[in-house]
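Every protein chain of the complex appears in place save one, which is left out.
Our next item is chain A:
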Amino acid sequence: MAAYILRRLILVLPVILVVGVVVFALVHLTPGEPAAVILGDRATAEEIARLRDQLGLNDPLPVQFVRWFGGVLRLDFGESIFLGESVTRSLLGRVQPTVLLTLYALCFQILIGVPAGVLAAVRHNSPVDRVLTVLAISGASVPTFFLGILLILVFAVRLRWLPSGGYVPFTEDPIAHLKGMLLPAFALGFSAAGLLARLVRSSMLDVLREDYVRTAFAKGLPEGLVVVRHALRNALIPALTVIGTSVGALLGGAVVTETVFTIPGMGRLVVQSIARRDYPVIQGAIMTIAVTYVLVNLLVDLLYVYADPRVRLGGG
């Protein structure tokens, strides 16, 4: 197991290199002048040239890449052009809202998606199944930003039960924190729950047709026990993969959700940094998200061992 984990961690290095090259190239080949964005509409060409020089943007691209990537290997992502602070500090300051939003959304995804999928499978072809199927497809189809705006209109503008946006750290005020995160986490999690529900339903249907389930029913075990103890565990194995990959989707979705709900997380930082052409921040944030995604998938692979004893890691 330890050797397997080590091997997978070493494989992160080429991922970092590839992501680094692609991100650096994309960001720097996109036209746009960060110095002009910082200095404002009426800045003179002389002022812009002076700031470019200060920021080191006049060096050849290969020189800039080597300087930046060398820093990345030492976990130094450089200085933000716009924010005037280190990228590491910018990211650390925004990682908490994004991680918590992703976790809460994941909770919503699982709490909605798994029971809905199980219920739809158990009540296969019934009105309950059809209603849940429509809801699941709607969840997967409705864009997060649209759902987010609808939720704001209903719960913040009309009912005034919850804030329309913003972020309060948990340590500062846990209640305000949870109230603020409820709508964005639901908007993000509901979309992902639709896909999970469809997968769990299909997987459960397969398992429910297995001989051992039929045997369990034949032995006279209660339906709830058969479904939860015997069928669900096996049906959840493919769902684990979806949950793992959906962490990536949720992190990506946080970009939109954080913008709609004014949450100062990494997603919104990426969006704003693109508009500001803040190259180091864009690069640092995407590298962080990519590495997180790889590590989460490694974690999912490890969880397989516990979910399915037949799986052996690193066996070739």
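One rule holds in what follows: a residue touches a chain if its C-beta (ideal position, glycine included) is under 8 Å from a C-beta of that chain, and two chains touch if they have at least 3 such contacts; residues count from 1.
Convention: contacts and distances are computed from a predicted model.
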Which name from "1-deoxy-D-xylulose-5-phosphate synthase", "Dissimilatory-type sulfite reductase subunit alpha", "Solute-binding protein family 5 domain-containing protein" or "Elongation factor P--(R)-beta-lysine ligase" does UniProt give the chain that's left off?
"Solute-binding protein family 5 domain-containing protein"
Sole contact to the chain not displayed, among A:Phe24, A:Tyr104 or A:Tyr167:
A:Tyr167
Hey, which chain A residues sit against the chain that's not shown?
30-34, 36-45, 47-48, 54, 82-85, 90, 93-94, 149, 152-153, 156-157, 160, 163-167, 259-262, 264, 268-269, 271-272, 275-277
